[in-house]
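Read through the structure below, which is laid out as structure tokens, and then see the notes.
Here the complex is missing one protein chain, while the rest keep their positions.
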């Protein structure tokens, strides 16, 4: 099975064969890969070199936390790559984006109004949790379609705060 | 619900009521009892006093390991106590006893033969595990009914070594 | 004298104090909120009593209930830890009024140092240089402050007089932005301390934050245990401390230590406390404030002096004379502390809550971990984000850094995101290794996105791992389907199989 991986501007082709044999950009290697103690920690012995990472699958890709360094990896298999390459135009980001509370807390301040246009990185809401005030930023440009919380309101983790369109 | 507990020559009557209320030998107490982290560790706050123990249910009763001290506790509810008290004679220990390997290992030496009479505490088999030779003792008096292993044989945990009758 | 101590706190510091008590043969009483029934301090104490709901104001801030529990349970003393009630002179007084020992300073000293404006005037009177600003006066109106500000000069800081921990603090770069920031600082101070008073302080550029640990007994003895370097901060929160400071030489240490002891004497100080200084690039130092309690970062001082500060607190509270004179205090080696917080280092340090699925703490020579959590415990949003303190000692600063590196790499915490990667980046940072940093370093000259050259090859490894995980997931997904089929009858299996292969 062949996988195409992307990290920032770097690309690696990883082919997985049988019996711990893999090829990375056509270089054959032996990969002993195991999860440790039924947790999302993985130990990799790659041609004798020992690495360990926490690995999480998120909506946007695979996060690999390795020696204190977080790598966001996009992985596609051959079929997925073909599909993407055959679609004539680049995919247009569209639709509503739900901005959720990353942790339970209390809404201290709301910096935007419904209908307002925001830019990526703008502070939209201040959420207090663990005795700290935390800024929730807009993950992309957009218009505040609906605001779902009020200042002073307690929110649960992953509760929708506002909808960006 | 009332429970009759026995530890050696000591007996305690524990009545469990609602809402953390219990009575021990008719003394009312508040008992907040919880298991910790989904493990057989239990935290008890008894009238404000905090205790923690590992608790295991075995074939012969309940083992409570508390502050380095192991207590073997027999617990009966009212029905069980009635049943036992109404049986006219003390129960006679009978039947075959399977002596099992407490851990995986290699049988180094067999100190008995089939048909031999052994006393409680006699060494019957030497089992090597973790680089140590361990003596397996007869848990009670009896006759070796069947010997199920040979010297030099590897055994799994809980494999039957011999049958005492 | 007391034989039973109530610990009016939670988390790692409650556990730390319980350990010290048990090692001195003292019995311990924990108090806890509904969120903390399974917390380590409840499990480890000899006795434990419920205070109330999770919110601090209904539990750990209920001084009345705590004193009540202490009296009913026969505690002879209360240790407040840090935070919560630790710097409330009214609570300390209430403890004394109840006939109990307060393990900390006298209420008068807490009050004098607790109001930052009063503290500044008190130590100024004792001949100690403070950071220039609005001297000695509290309760200044916005108009007063706006009038004084240009005389102090910009940039300056607005700070809460009842403050601490960066709350109610704002940096002001110009007169124009001052009114809005004043309002924000007052609002935050009011919310945090129930007191909206603020004062102004000159912002010293390229400053280091260096503090001195002091101990004072009830027999007139005051000593210091050397300094702690606390310049590595983010949003005025300390993240990493070390002792000694790479910036302080013996001469400066002696000078600053003497001033620290004078400041403590100026308020007739008792028990353990910390004098915070700002030190400018010319080694000129200014009194900033005094923390009238045990400090989070006390362990680094313990490791370089060999003195168990919490045990000394208990001894002092039992009216013992200090066992050490200043000349008995020697500094051996170097210690670092990383505060391990439930914060996502890769997502703007947002707090992270959840159940800890797995914890493998580092250990071995020279490593100490102070914590109040364990695998299976839930990190709740009610209290601060401190999971543990990882403290490493080395013969030299270099050895301590190398040890901290390996300890951070060993540390595994699953279930919440942590700031361990932040500390790993700091330990790799050439500026940190060279000791050239100030209080602005983290915010202005540090990025989590920078990748040290020697770590560039890791991208390939990450790619391999991501591919292997993806492969494994697709394999096991098909295996689950295959496992299912055994549980269903044959005709169902055929149907399913056909659908899958269509």
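The letters A, B and C name the chains in turn, as written, and every chain counts its residues from 1.
Criterion: contacts are C-beta pairs under 8 Å (C-beta built on N, C-alpha and C of every residue); 3 or more make two chains touch, one makes a residue touch a chain.
Quantities reported herein were computed from a predicted structural model and do not represent experimental measurements.
Chemist: May I ask which residue of C:105, C:299 or C:351 touches the chain that does not appear here?
Modeler: Among C:105, C:299 or C:351, only C:299 touches the chain that is not shown.
Chemist: Among C:16, C:167 or C:224, which one is in touch with the chain left out?
Modeler: Spelled out, the listed residue whose C-beta touches the missing chain is C:16.
Chemist: If the hidden chain were put back, which of B:54, B:116, B:143 or B:165 would touch it?
Modeler: For the chain that is not drawn, the touching residue is B:54.
Chemist: For chain B, which residues lie in contact with the unshown chain of the complex?
Modeler: Residue positions of chain B that touch the missing chain: 1, 3, 5, 7-8, 10, 12, 14, 16, 22, 24, 29, 31, 33, 37, 39-42, 44, 46, 51, 53-55, 57, 61-62, 64-71, 73, 75, 77, 102-105, 129-135, 137, 157.
Chemist: What chain C residues would touch the chain not displayed?
Modeler: Those residues of chain C that touch the unshown chain are 15-16, 19-20, 22-25, 44, 299, 302, 306, 308, 332, 358, 360-361, 363-371, 374-376, 394-395, 399, 402-403, 405-406, 410.
Chemist: Determine and list the chain A residues touching the chain excluded from the picture.
Modeler: 32, 34, 36-39, 43, 45, 48-50, 52
In the analysis below, only the chains that are shown with their structure count from here on.
Chemist: Using the touch rule stated at the top, which two chains are linked by the largest number of C-beta contacts?
Modeler: A-C
Chemist: Would you mind pulling out the distance in Å between where the CA atoms of chain B average out and where those of chain C do?
Modeler: Centre separation, chain B to chain C: 47 Å.
Chemist: Rounded to a whole Å, what is the gap between the Cα centroids of chain A and chain C?
Modeler: Using C-alpha averages as centres, the distance is 30 Å.
Chemist: For chain A, what residues touch not just one other chain but two or more?
Modeler: none
Chemist: What are the residue numbers in chain C that touch two or more other chains?
Modeler: Chain C, residues with two or more chain partners: not present.
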